[in-house]
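Heads up, one of the protein chains got dropped from this complex, but the rest are sitting where they should.
On to chain A.
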Amino acid sequence: MSEAVLAAHGVRVVYNEGTESAVEAVHDISLELHSGEVLALVGPSGCGKTTLFNAIAGLIPIQGGSVTVSGERVDRAAGHVGYMLQKDLLLPWRSVTQNVTLGLEVRGVRGAKARAIAEELIERYGLKGFENAKPAALSGGMRQRVALMRTLAFDPEVVLLDEPFSALDFQTRLLLQADVKRIIREESKSVILITHDIGEAISMADRIVLLTNRPARVKDVYEVGIDETADDPVAVRAHPRYQELFTTIWNELELSPRPTR
């Protein structure tokens, strides 16, 4: 495989460090994301996935280790990492196009040039006709699509997805999973997907990192190894390897959290 675009080494996150209420959320996590790869982080609810996500995205300080994107410290590499959350974070006073161009504007790409990039994405990914609509007029699935376009528009080296589909209904989720998978392959993006949904992880990722209960540590890593052509999430779910992986990960997942002190 090619070199790592994102590397985490010994990442440790402790809340309220040095006080009596100190809580370690992430313990010594190391992982590498290779160029063009989709890596899923799976773990039981409340295991510290979102904390790890925030650490990788450079949104919170870490108490140990390092996160680098293309060799640069992530908290100094603004604009190299794009992320998408369960919350779409669309600005309600801006149109679809203006939401998509947000990242470009911050980078100084404005006017017709930014609009052209946005409109191309909007057309390619099925929201043509909604360019001037306000987010309030869109469905949940459409809003998440706009959020993804906003992330892709400024062409980040790494895309982080934190439970991006969990607020959607089941059908929309399946359709959007397929779409997002296709889009990130077409754009050959390197992606980290955080999810508690094992099925989602298997159908979208190339590699799955299983995390333990809090404090989160890497428990195991699985190569998915399902033919890439199987973009259809339903077809993936029919694959024998899917069943096998699902059962393995399910059994390894520490479902009952240990009692907290």
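For this structure, a couple of remarks:
Here is the rule we use: a contact is a pair of C-beta atoms (placed from the backbone, for glycine too) under 8 Å apart; a residue touches a chain by one contact, two chains touch by 3 or more; residues count from 1.
By our rule, contacts and distances are computed from a predicted model.
A chain of this complex does not appear here, and its UniProt-recorded name among "Succinyl-CoA--3-ketoacid-CoA transferase", "NADH-quinone oxidoreductase subunit H", "Fe-S cluster assembly ATPase SufC" or "ABC transporter permease" is "ABC transporter permease".
Looking at A:22, A:78, A:116 or A:234, the residue that reaches the missing chain in the full complex is A:78.
For the options A:23, A:89, A:175 or A:235, the residue in contact with the chain missing from this view is A:89.
Which of A:33, A:47, A:67 or A:102 touches the hidden chain is settled by the complete complex: it is A:102. As for the chain not pictured, it touches chain A at residues 57-59, 78-79, 81-83, 85, 87, 89, 91-93, 102-103, 105-107, 134, 154.
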